[in-house]
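Excluded from the complex is one protein chain; the other protein chains are retained at their positions.
After this line comes subunit A, so read on.
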Amino acid sequence: MAVHIFGKHVKHNSLVSHGLKKAIFGIGYHTAERICAKVGLYPQMRMNQLSEPQIMDLNKEVSEMMVEGQLKQKINNDIQLKRDTGSYAGYRHANSLPVRGQGTRSNGQTAKRLNKIPRYKI
């Protein structure tokens, strides 16, 4: 069983705040709690306790935020801008290297895995 929020499947017995955080790119725990407070959901509410109007309210709140594809596109564009301007950060992104001055002698594996242009496939 799953509950569908913003086109995503969320586990039915998870906390609403936790489910939002896990399912939607761009929503962390703090943002999820803020959304719940705005919609008027109590902190320990679970996904399967949501009513239809509450799900619609959640969808409305989430759709007004920059999440998922929009957010990924923005991140890609920002990185691309750095690359286009020829900045050092753009160079590091393009070469799968850490961007913020970290060493690469023994670490830098996360950057190797993630840093590429475009960063996210949409």
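The criterion applied here is as follows: contacts are C-beta pairs under 8 Å (C-beta built on N, C-alpha and C of every residue); 3 or more make two chains touch, one makes a residue touch a chain; residues count from 1.
The rule is simple: contacts and distances are computed from a predicted model.
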Checklist line | Among "p-loop containing nucleoside triphosphate hydrolase protein", "ATP synthase mitochondrial F1 complex assembly factor 2", "Symplekin/Pta1 N-terminal domain-containing protein" or "Small ribosomal subunit protein mS29", UniProt-listed name of the chain not shown | finding: "Small ribosomal subunit protein mS29"
Item checked: Touch criterion as defined above, residue of A:R34, A:R83 or A:R119 at the omitted chain -> A:R34
Margin query: For the chain left out of this view, which of A:A2, A:M45, A:L97 or A:I117 touches it?
Written below: A:M45
Margin query: Contact with the hidden chain only, please: which subunit A residues?
Written below: 33-34, 36-38, 40, 42-45
